[in-house]
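The complex appears here without one of its protein chains, the remainder shown in place.
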Amino acid sequence: MADLNKWSLLALAVLAAVLLALPQVVTNSFAVDIFIRILLFSFIGVAWNLMGGYAKQLSLGHAAYFGLGAYTSTIMQIDFNISPWIGMIAGGVVAMLASLPIGWLCFRLRGPYFTIATIATAQALMLVFLKFRDFAWGAEGTTLPNLGSAPLMMQFETKASYYYVVLGLLAVGLLITYRIEKSWIGYYLVAIGEDEDAAEAIGVNAPRIKRDIYMISAFLTALAGTFYTQYIYFIDPATAFSFNISIEAALVSIVGGIGTLWGPVIGTVLLETTSALLQSWLGSSTGGIQLTVYALILMAVILWRPTGLMGMLNEMLQRPAHHEKPARARSVL
Amino acid sequence: MSDALVIAGLNKRFGGLRAVQDVSFTVKQSETVALIGPNGAGKTTSFHLITGFHHADSGSVKAFGREIVGLKPHDVCALGLARTFQVAKPFGAMTVLANVMTGAFLRDRHVAAARETAREAIEFVGLSAREQTRAKDLTTIDQRRLEMARALATQPKILLLDEVMAGLNPSEIDQAVALVGKLSQAGLTIVIVEHVMRAIMAVARHIVVLDHGQKIAEGAPKEIVENPEVIRAYLGSGYVHHLAGGSHA
Partner (left out) sequence: MLEIVIQAVVNGLLIGGIYALVSIGVTLIFGVVKIVNFAQGEFVMIGMYITYFLFSYLGIDPLLSLLVSMPVLFVLGVLIQHFLIRRVLGPNDMPQIFLTFALSLLLLNLALLLFTANYRTVHTFYSDEAFHIRGIYVPVAKLIAFVVAMGLSGALWVFLHTTDLGKAMRAAAQNRDVATLMGINPNYVFAVAFGAALALAGAARSLLMPFYSAYPFVGQVFVLMAFVAVVLGTLGNVIGALIASLMMGVAESLGIQFVGADSGLIVVFAMLLLTLAFKPNGLGGGRVR
C-alpha cells in the first residue's frame, strides 16, 4: 500500500489546511469569486473525467446534466418550497435517470460520433427548455428569490460560505474518483478506454460499466448545476445547458491530465487563472477572446503533450527516480 | 474424457461472403487441437463466433455441455473460455501487472487477491522481470506473453490462441511451444490457430483444417500432412501428387 506514503499524506494535509483557510485570509470578493469558479469547474472536470478521462468516452454534452440538476432543484424550490439541499440530490437522481436513455442512444456510436451524439442531446435538451414555458419559465428563465441568509435553503450572506460548499463538493468528487481509480472499477474503466474488445474478452461487461460510470458522472455534474444556480441566483436554458460548460468540463481534464486524479484540478487552475487575467487586462470578456485562448491551449496540449500537465509532471518525476520510486510513478496510470 | 467444446454446424456470412460454412468439430477435455488453413479460411472468424464477438447465423457451440451461442464475450469469458487476439491488444497505458490484474478481477474483485493471481500468471509466462513495464513498451513476443497471461488470469478452462507464433524467430517459437505445453499439462483445453507447422506438430494431438469457410479435413497430424485435400488447399492441385506419398497417387 505504498501509494499513500507519508509525503503524499503530508502534502494533502497541507493542501487541505491552505484551502480551508483561504477565504479567511483572502477577503477580496473578486478573488474569492475566482476561487469558487476554480473549485466548481474542477469539480465539473472531475465528474467528466470519470467517464471521459479513464474510460475515454468523450462526451461534450455534460451540460445536459448540469442543466437538469439546476432546473430540478430550482423548480422544487420555487414551486414546492423544498430546500435546494434536497433538490440537489433530487437533481442528481434526475440526471442519473436521464443518463440511461441518453447513454443507451449515444453508446450505439463510437469515437467521434459518440461525441457528436452527446452534443446533440445536450442541445436538444436546451431546445426543450427554451420552448416549454409551462413548467420551466422558457427562454427568459427566472431569478431566485433572495432570502438573505438562509443556510437551509442554500443561500448565504458571505461568499466564503459558498466557497466551503463547493470545496466540499470537490472533495467528494475527488474521493469518489480516488476510490474508483484504485479499485477493480478503475482498472476496468481504463481497459475499456484502451481497448474495449480486449476488455470484453477478459470478462469486462463494457456496456454495463459504461452505463454505470455515466450515471455517476451525470449525478455529480448535476450537483454542480444546482450549486451554480444557487450561487448566481439565476437560471435560464442558455446558461444551464451552455455548451461552454460541456467544453470546459472536457478541456480542464485534457489540459490538466486526462484520466488522472488531480488532472482536472490543475487544468482548471491554469485555465481559469488565464481567463481571469485576460479579463482584467482586456476588460469584461470581449466575446471570443477567452475561448480563443482556450482553443490555442488545447491545440498546444494535443499536439505536444497529450497527457496534459499531469503527464508532464509524471515525466519530470520519473527521471530522477532510480531507487526510490515516488508514489505517482507506481500508480497504475 | 468428456467433451470440452462441441461445435456443430456453425455458419456465418457477411453480405455475400460465406465466411464460415457448416463447421463442426469436437475438442476433448485437456486436449490441444490445432485449427489450420490458408488465409481467409475462416479460422479467426470461428474464434470470433465461439467467443461471442460475432453472432453466428446458425449452429451451436457447447462448452462443457452449456450452449454459448448468443452470449456476449464477457459472459463467454466468465464461463471459462479465454482467447488471445491475432494482433495483440494490450492495454498500452497500463503496466504489465495492471493488464493482467484486469483479467484477474473477473474471479475476485479484491485488489490484493487479483494482484496475487496476476503475479502467478505473469510468472507462468515468464514476464516477471517486466512487471512494471508499460504494455506499449513491450516487444512483440512479450506482448504475446502478456496476452496469454491476461487470458490465464481469468482462470479459463478452455483457451483459444490465435496465431501466437506469428512473426517469432525460431528460438522464440520454441519458447512459445514450451509454454503451450506447460498449459496443456496444467489441464487446460487448448484450441490453437497457427501457420507455423513445426509448432503445430509439436503441440497438437488433433488437427482441424478449414478452407474457404469449410472443414476439409480432420485427424491426427500425420494424416493431415499427407491428406491431398489439405495439400491442395495450401499449395494448389499441382502439388498433390508430389507430396501425397506413393500410396495415394
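Think of it as A and B in the order they're written, each chain with its own count starting at 1.
Keep this in mind: a residue touches a chain if its C-beta (ideal position, glycine included) is under 8 Å from a C-beta of that chain, and two chains touch if they have at least 3 such contacts.
These numbers come from a predicted model, not from an experiment.
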{"item": "Left-out chain, listing which of the shown chains it touches", "value": "A"}
{"item": "Contact with the hidden chain (one of A:C106, A:I180, A:A206 or A:I245)", "value": "A:C106"}
{"item": "Residue among A:V93, A:I116, A:A150 or A:A238 that touches the chain left out of view", "value": "A:I116"}
{"item": "Selected residue (touches chain absent from view) among A:I36, A:I185, A:A218 or A:I247", "value": "A:I247"}
{"item": "Positions on subunit A where the hidden chain makes contact", "value": "56, 58, 60, 105-106, 108-113, 115-117, 119-121, 123-124, 127, 131, 247, 250, 254, 258, 286-289, 291-292, 294-296, 298-299, 302-303, 306"}
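Throughout what follows, only the chains that are shown with their structure count from here on.
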{"item": "Centroid spacing, where centroids are CA-atom means, of subunit A and subunit B in whole angstrom", "value": "43"}
{"item": "In the complex, subunit A residues that touch subunit B", "value": "182-184, 187-188, 190-191, 194-195, 197-206, 259, 330, 332-333"}
{"item": "Subunit B - residues contacting subunit A, complex", "value": "51, 53, 72-75, 77-78, 82-83, 85, 89-95, 98, 101-103, 105-106, 109-111, 114, 132, 150-151, 153-154"}
